[in-house]
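For reference, the structure I am asking about is given below.
For this view, one protein chain was removed and the others were kept in their places.
Letters A and B name the chains as they come in the text, with residue numbers starting at 1 for each one.
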Amino acid sequence: MSAPLIEVRNLKKFFKTGRGMLHAVDDVNFTIEEGKTLGVVGESGCGKSTLGRTILHLLDATDGQILYKGKDITTPTRKELSALRHEMQIIFQDPFSSLNPRKSVSETIMEPMKLSHSMKKQEMIDRTKELMETVGLAERFWGTYPHELDGGRRQRIGIARALALGPRFIVCDEPVSALDVSIQAQILNLMLDLQEQRKLTYMFVTHDLSVVKYISDDILVMYLGQVVEKAPSDELFKNTLHPYSKALLSAIPVPDIHANNELVTLAGEITSPIDPKPGCRFMARCPYASDRCNEPQKIEEILPNHFVSCCKCREINNL
Amino acid sequence: MNNTKKKQRGRLGETWHQLKKNKFAIVGLVIIVIVLLIAVFAPVLAPYSYDTQDLVNAYAKPSAEHLLGTDKFGRDTFSRLIWGTRKSMEMGLGCVAFGTAAGLIIGSIAGYFGGRVDNIIMRIMDIFSCVPMMLMCVVIAAILGPSTRNAIIAIAVSTTPSAARLIRANILTVRGKEFVEAARAIDGKAPHIILNHVLPNAIAPTIVSTTMNIGNSIISGATLSFIGLGAQPPIAEWGAMLSEGRNLMRDHMELVLYPGICIMITVLAFNMLGDGLRDAMDPRLRN
Partner (left out) sequence: MENNKPIVEIRDLHVQFHSDDAVIHAVNGVDLTIREGETLGLVGETGAGKTTIARAILGIVAKPQGEITQGEIFFEGQDILKLHEKDMRSLRGNQIAMIFQDPMTALNPIERVGEQIEEAIGLHNDISHAEAIERAMQMLELVGIPRERYFEYPHQFSGGMKQRVVIAMALACNPKLLLADEPTTALDVTIQAQVLKMMRELKEKLNTAVLMITHDLGVVASICQKVAVIYAGEIVEYGTLEQIFDHPTHPYTLGLFGSLPKLDSTEKRLKPIRGMMPDPTIEIQGCKFADRCEYATEECRARHPEIYTTPDGHQIRCLRAGKEGA
């Protein structure tokens, strides 16, 4: 098997705050094969967005390694970074703040091409038209400004901008969370179509488990900067092993009145990721917590290809 | 709540559309345009030069020859008011142009780079703004010597800190927006991002304060001239005319009244336009 498109080893990203070090991403490992989608799930403050931005070098990693096609890109030179920007892109959550209100639709989509200085004017115009068609934006929106458009169309602009330079890898940071359900489905389908047509590799960051199941091949569940569970999508939903993943899954209100809608609620709220203690970070809210959980947790392959970071995992799940 | 599809207008067009509905702002705008025209065409409009003396006709009453009478040197008050328009506007606009430009550059650097650069720059600005504005103006004008140009420098320097602080705050807000991050992700370099994405979105909110600052600067300029540190005789400037008329106020009220009214109307016009602009540019007040 060839090298995975993206490999992340022991990645850490800390932020200095007034009250200590904030461990936004703490020792995260994963790989994404070309053409696949990795879903990253977690609640606000779990470090999922920081993870995506660190891989794209929008933030500098504190420690660890990022590999792209087997090559270490953790500290790229300026030239390498420019090249990487062509290969890796991002789609943002908020279709309102992710577009410059003073640039028209075509200007926004054309900007990456202008910055790359590799195309003639006519080429850029043709390519922009083509991209607009690809993402389903009618040509009459060419000179329109973002504030005149609805969220779905704005998100399409963001997608076209990300596609402009023909990237291989796209970090999707909650791209549908701000949209209405019917529009959300349109955008999700568009993203799947694009993946098929262009063999794109996605890292799909979201808090919505039903969306992540629908779109991902593999899933990473994060809690306070750490990976608590990692497995292929179907496997994770079939055999949920980590207590946090279980809680997360059962907390979703299901739009089906015959399903068991007794929401299992977790006690307490997310604790602070500032200078965390060495033990399991979920301990304070975990119904199975015991003394052993004060030890640092190691991520283990409990079932084939199914990794869990919980010392009591086997016990809880009768494995 | 409902997103209506407006007729397609750019941001500027939208602002103008909103502004048109505000009567006060339009009155202000019209006055400003008239004042500016008077300033530009002063030599054509004024029947006499600002320093043509006619000592025989000193303190003349208004007549066909001298529409608003004459002062103690027999200079035509109407002509001096017109010439004064030019000087006063020069001061108002000059101060704001220099003060805002300096504030823009300083504030942008502090805002975009942040960290220590930001800290050092802003602390220096703080020190500047600790000194009362008038005192600062007096000191600068005293050091450089009294003249129109130096008064402009003095006022510009004293307005710089507030302009810098305002633009810095706006830049901080814009810098946190995702489209700036998106620009970095598509390989935009810092100068490109500042010029194309950050500044255009950070400047708009300062237009309002800049407009209002013109009014304040006209007052400051007049004040400096009034205390003898601005425009020097025989140059006609509203503040200087006030100053000259001050001693004669008891017998010749009109010599103080006319320049006073000119200052008041002009400043009021700028404030009305500024107020209107603020309302027009604030999307929350729309719809």
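In this text, contacts are C-beta pairs under 8 Å (C-beta built on N, C-alpha and C of every residue); 3 or more make two chains touch, one makes a residue touch a chain.
Quick caveat: nothing in here was measured; it's all calculated off a predicted structure.
Peer 1: Sort through A:62, A:116, A:186 or A:239 and give me the one touching the missing partner chain.
Peer 2: Answer from the full complex: A:186 touches the omitted chain.
Peer 1: Specify the residue from the set A:10, A:75, A:210 or A:290 that touches the hidden chain.
Peer 2: For the chain that is not drawn, the touching residue is A:210.
Peer 1: By the contact definition given up top, give the residues of subunit A that touch the hidden chain.
Peer 2: 43-44, 150-152, 180-186, 188-189, 192, 207, 209-211, 213-215, 234, 237, 247-257, 259, 261, 263-266, 269-270
We take it that only the chains that are shown with their structure count from here on.
Peer 1: How big is the gap, in whole Å, between where the Cα atoms of subunit A centre and where those of subunit B centre?
Peer 2: Centre separation, subunit A to subunit B: 49 Å.
Peer 1: Under the stated contact criterion, what part of subunit B meets subunit A in this complex?
Peer 2: Listed in rising order, the residues of subunit B that touch subunit A are 3, 5-6, 8, 10-11, 177-179, 181-188, 192, 196-197, 200-201.
Peer 1: Which stretch or stretches of subunit A touch subunit B in the complex?
Peer 2: Interface residues on subunit A, with respect to subunit B: 53, 56, 58, 81-82, 85-86, 89-90, 92-94, 97-102, 111-112, 115-116, 144-145, 148, 150, 158, 161, 164-165.
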